[in-house]
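Missing here: one protein chain of the complex. Every other protein chain is in place.
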Amino acid sequence: MNTDVLIIGGGLMGFSTALQLAKRGARCIILDKDSPGRHASGVNAGGLRRLNRNPAEIPLSIASAEMWHDIASLVDSDCDTRFPGQIRVAENQQDMLALEQRAAMVRDLGYDHEEIIDRLELYKLVPALMPECEGALICRSDGYGRPFHALDAFRRKTCSLGVECHDSTRVDQIDHDHKGWRLITPKSEYRAPVLVNCAGAWAGPIAATLGEPVPLKAGAPMLMITERLPRFIEPVIGAASRKLSFKQMQNGTLLIGGAHMAELDFKRQSTEMNWAKLAVSAQTVMALFPQLKNVRIVRTWAGIEAFMPDHLPVISRSSTSPHAYHAFGFSAHGFQMSPIVGKILSQLILDDQTELPIEPFDIKRFRNDM
Amino acid sequence: MSAAELKSHYSLVIIGAGPAGLCAAVAAAEHGLDVALLDDQRAPGGQIYRAIESIPTERARLLGSEYQRGDKMVSAMRNADVEYYPDTQVWSLSREREIGLLCGRTAAMISADQVILAGGAIERPLPFPGWTLPGVMNAGAGQILFKSQGIVPADGVVLAGSGPLLLLLAWQYMHAGVQIEALLDFTPMRNHLRAMPYLPRALLAHHYLLNGLKYKMDLKRAGISTVQNVSNLRAKGEKSLESVSYIHSGQQQTIETDLLLTHFGIIPHIQLAQAAGCRHNWDKRQQCWRPQVDDWGNSSIDGILIVGDGVGIGGARTAEHAGRLTALQAVHKLGRIARHERDRLARDDRKWMRDEQHIRPFLEAFFHIPAKLLGAPADDTVVCRCEEVTAGAIRKAISVGHDDSNQVKFLTRCGMGPCQGRQCAESVAHIVATATGKSLPQVGLYRARPPASPLTLEQLARLFPDEKE
Partner (left out) sequence: MFKRLDSHPEKCVTITIDGKPFEAAAGETVAAAVLLSGIGYTRTTPVSDAPRAPFCLMGVCYECLMVIDGQPNRRACQEYVVEGMRIERQHGAGDLSE
């Protein structure tokens, strides 16, 4: 099969890239070894957060937020997004100091999306929070979406523009010759001048095949969700000195994440919950919202994600091969970035340039590590 | 026993105190194993021998002689050196045999060298329009009320479905003087033909056939007629059930009633085996997923054995024998008896078990649920009771390209409610398979998402009080 661009990985990054390419007339085929959104893209916490990003990610995150706020114009669906703000709570003066420093740093970089709020405003926004917190850092128009709904919307829009997605299609071999790229799968052979690696936790071997190995580590951050509760909190809550991401979803359930990892058997693609670490998440929630102690956890899971040692993604041209590109390693905060990453890759592929600063995400940064 | 007495480790933990679990516990204790028997219910016996220790004699008589067998099994367990923990729900089981449980209201994590899952069966959830209305219940629920509390329908009842339990319940109700408005049999006529080839073997276990015939004749004599070959069941009502309609001989019929009990067979309760990651296979004849086990109950995971109706429907007597066999295997694996000793001790149970199984192929063919009933409910039928996802919504998700159970779940939220998909997993798989033409193994079941039963944030938090970030 011949096409213009072959994308490995039918997650959000793959579809977002294909969507932008298809809008500009390029033909694409996406190959996924499972089903679209089977791993990180479909089962992440759905955070749409600019708050507390690594400075290198801020420009991309801001550009992406603009796209999320108008996501229906891109994919004909609002992806069930809500923008009630994201908050990072300071439980004591030391926390508050750290948050103030963070706010000052972001301001000095020339951005105004993160601001400090005092306790008065904090309790106005989150009356259910335990008493005696000091204040918080807030990004008022941050929010969240439903990942699988987003994936579904991106996939449908992309496919409506003629992109094909071949699922259950594992890429066994990658070659390059004068005619371009050749991918061999159990059922057929694909050819295209351009190759894109959006394979998430499985991106490492592809990069290595291209002669640019990366120190990618697969991990499975655990999430837990509770039974439905009457609405009692709007913004997404984190804490300055605790691992926590906490939000009440559209339907009233509470989604609790804390970046604690499940035991992962990568080869079998199976995860086992680490209950001791989930207990820490439960303790954290109870510390901030003691009234929730009798809320019952109904489900836990862990999607398999790609982590880089510096927790920054690879968004990059290949440093070794012509017409090959990478977007992976989002280290459990890629959902928010997916619209802009598709745009950046499409620009790199079609225009050989992008207006966004992507140097920090270059794959070459790992050259000396491997 | 109570949570405070739980040890952190046992050589053998058995989950489920029905016939399989009871017999396994007794056999293992006889060989000196350190055994904990955990059970969801407040008293031993499982669903089949529910309330056997507390039931008044008169009510026990109404339930028949098979029920009374449970008495011996339960007292054997009570007299054995077994730590029995009632009111204990297991919410997690890992490959390494770590067991998360709630004993009363206290969460605990224990471990075992060997685990025997004897979780039994659940009634096959089969969605039809109106099945969520108050007044519509499982036939098994009717039997539970009868067994444990002597509670029966007050103003008549409609029984509907297909399977031996339906007939048994009708017979038990008849003896208790309950007014049976109608017995609607959904078993298609063609199943009589389908079952014929298995009749000769079934005759080797003719007491089951005779019992069935006796129930039928007793019911007929009492003037309770069975309406055969019915279809298109619908429960109707505003706030609760008011009437039941169905089609018989091309005619729609309606019966006014405030109580409908339905039954469409039973299927293994595989939640924990799935959570542990045991391999499961689709069984065409039993129309259910079954954990893969060998002759000794070994699952695909070392140290986790599964037995009784939880591996495939074999009935209570089969479960007794299999329970003992599996216990012997656990005893053998723990080095207490040699292989030949295990084989010798297993001989009788193995033979009896074979005898018990003569009836199964016949029953499976006779009560085979038609594919249309399983996989093609009307669009307005609620399939996921918790999240109220209809068959129409599921088919819509399928039509836009989500062609396996898990994708449908992600998109529609079916299976994401508190019951953890127990009431819709099978139906969703059937609906996807019917709509896409894929096989059931291709469509798959929901992936396990622990906890298998909910626990509170506080219960989890207290489980590891010293754990730090």
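Letters are used for the chains, namely A and B, taken in the order the chains are written, and counting of residues starts over at 1 for each.
Methods note: a residue touches a chain if its C-beta (ideal position, glycine included) is under 8 Å from a C-beta of that chain, and two chains touch if they have at least 3 such contacts.
A quick note: this is a predicted structure, and the numbers were derived from the prediction, not measured.
Asks: Which residue from B:83, B:96, B:218 or B:258 sits in contact with the chain not drawn here?
Replies: Touches the omitted chain: B:258.
Asks: For the full complex, which residue in B:116, B:273, B:419 or B:460 touches the chain that was left out?
Replies: Going through B:116, B:273, B:419 or B:460 one by one, B:419 is the residue touching the chain not shown.
Asks: For the chain that's not shown, point to the residue among B:60, B:144 or B:337 touching it.
Replies: B:144
Asks: Sort through B:40, B:83, B:96 or B:283 and give me the one touching the missing partner chain.
Replies: Considering all chains, including the one not shown, the answer is B:40.
Asks: Can you list where subunit B touches the absent chain?
Replies: 40, 42, 47, 54, 56, 59, 89, 122-123, 125, 132-138, 140-141, 144-145, 148-155, 176, 239-240, 258-259, 269, 385-388, 417-419, 422-423, 453-454
Asks: What residues on subunit A make contact with the chain left out of this view?
Replies: Counting over the whole complex, subunit A touches the hidden chain at residues 128, 227-230, 232, 251-252, 291-292, 294-296.
Following the convention adopted for this analysis, only the chains that are shown with their structure count from here on.
Asks: So the centre of each chain is just the mean of its C-alpha atoms; given that, what is the distance between subunit A and subunit B in Å?
Replies: Each chain's C-alpha centroid was found; their separation is 41 Å.
Asks: Flag every residue of subunit B that touches subunit A in the complex, lowest number first.
Replies: 92, 94-95, 100, 109, 277, 400-402, 404, 406-407, 410-411, 413, 416-418, 420, 449-451, 454-458, 460-464, 467-469
Asks: Which subunit A residues qualify as touching subunit B in the complex?
Replies: Answer in residue numbers: 35, 37-38, 42-43, 148-149, 152, 155-156, 159, 226-227, 242-243, 251, 258, 270, 272-273, 275-280, 282-286, 292-301.
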